[in-house]
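On to subunit A.
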Amino acid sequence: MQPSLAVNNLHARVDTTPILKGVSLSLKPGTIHALMGPNGSGKSTLASVIAGHPGYAVTKGSISLGKKRVTPLTPDERAKLGVFLSFQYPVEVPGLSLEHFMRTAYNNTHPDETLSAIEFHKLFMQKLKELKMPSTFAERSLNEGFSGGEKKKAEILQMAILQPQFAILDETDSGLDIDALKAVARGVMKLQNPNLSILLITHYVRILRYIKPDYVHIMAHGQIVKSGRRELATQVERKGYDWLINPQTKKSKKK
Partner candidate 1 sequence: MSDAATLKKFANEEKLAREKPDRVHYLHAAKPGLDPRTVEEISYMKKEPQWMRDIRLRAYQTFRQKHTPTWGGDLSEIDYDRLRYYMRPTDKVASDWKDVPSEIRQTYDRLGIPQAEQKYLTGVMAQYESEAVYHSLQDKMEKLGVIFTDMDTGLRKYPEIVKKYFGTVVPAGDNKFAALNTSVWSGGSFLYVPEGVHVTFPLQAYFRINAQNVGQFERTLIIAEPGSFVHYVEGCTAPQYVSSSLHSAVVEIIVQKGARVRYTTVQNWAKNVYNLVTKRTFVHEEGTMEWVDGNLGSKLTMKYPSVFLLGRKARGDVLSVAFAGDGQHQDAGGKAIHGAPETSSTIISKSISKGTGRTSYRGMVKVPKGMKGCKSNVVCDALLLDPKSRSDTYPTMDIKESDVHIGHEASVGKVGEEQLFYLMSRGLSEQEAMSMVVSGFIEPIAKELPIEYATELNRLIELEMEGSVG
Partner candidate 2 sequence: MKITKDTSLELQKSSKLEIAAGKQVTVVLKGSGNFQISVGRRAQVQILEMVKDPTCQQSVSIALAGAGAHATLTAGFLGHEQARHELDVIMHHQARATTGDILIKGVYADQSTGIFRGLIKIDRTAQQSNSYFADNILLLDEGKATSEPTLEIEADDVKASHGSTTSSIDADQLFYLRSRGIDLPTARDMITTGFLQPIFNRLQAV
C-alpha cells in the first residue's frame, strides 16, 4: 500500500509573520478531507506550504511521504511525487498554451509513460470531453482571459491529466455559480479512486453536498482546532465557527 502524506507539527511564516503554528494532518490514500475555517486562519497557507511555495519558510515540523522527507523538496519534485494543488487564484501565463504546458508537465511527472505530441493530444481531447470543456481550451494561453469558472475547471482538467495521489483543492468552489460548482464537483468525483486522497479547502458547506468528505478539520489561528467526521460540517453550517475557536487561545497567542 502506498504511504500517507503526513504533516507533523508544521510551523511556517511569511517574512517575519508566523502563520502556521503547529499543524498536524495525515492523508491516507482514498480518503477525502475537508479543511474549513474562517478567513485568515491559515488554510491557503497550509496548501501553499504543502506544495512548496518559496515565499513561506518552514520553521518547525515537517511534511513527509512515508520515509521520504518532503519539506526540503522543490515544487516540481513534489509534483513528481504526486502532490497537486488546485490554486485558489490560478496564475496567468500569457502566450503559453495549456496543452503544451500540460504535455511537458505530464511527461515530467510520468517519466515511465511519456507521450508524444500526438498521443498526448488524444489524451487531452478525451479529458476535455469528459469534463464537458470546449476543445478551444487547447490553444488558449494558460488561464489568460479565462473566467473564474473556466479557471477552476482548467485546474480540475489539469488534475485529471496529471492524476495525482494527493490533491489539495484550495477553495475550488469560491466564486462559482451553482451550475459551475456542480460541474467542478462532478469532475472531482470522477477522479476519485482508492489511490487518491483529497484535501478540500473551503469556506462553505455547499460543495460538501457534492463531494462528501470522510473527515472534517476546522482551522483557526494557524492550528487545527477540531477534527471530526462528516457531521462536524453540518454543525459548522448551523452554528458557525465561533464556538470552535477558543477565545483564550486567541489571547494567549497575542502575547
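The rule is short, and it goes like this: a contact is a pair of C-beta atoms (placed from the backbone, for glycine too) under 8 Å apart; a residue touches a chain by one contact, two chains touch by 3 or more; residues count from 1.
Selection rule: all candidates are chains of the complex that A comes from, given by their letters.
Keep in mind the model is a prediction, meaning the values are calculated, not measured.
Undergrad: Thinking of the complex as a whole, which of 1 or 2 is in touch with subunit A?
TA: 1
Undergrad: Considering the complex alone, what residue numbers of subunit A touch candidate 1?
TA: 51-55, 74-76, 78-80, 83-85, 87, 90-91, 93-96, 100-102, 104-105, 108-109, 141-142, 158, 162
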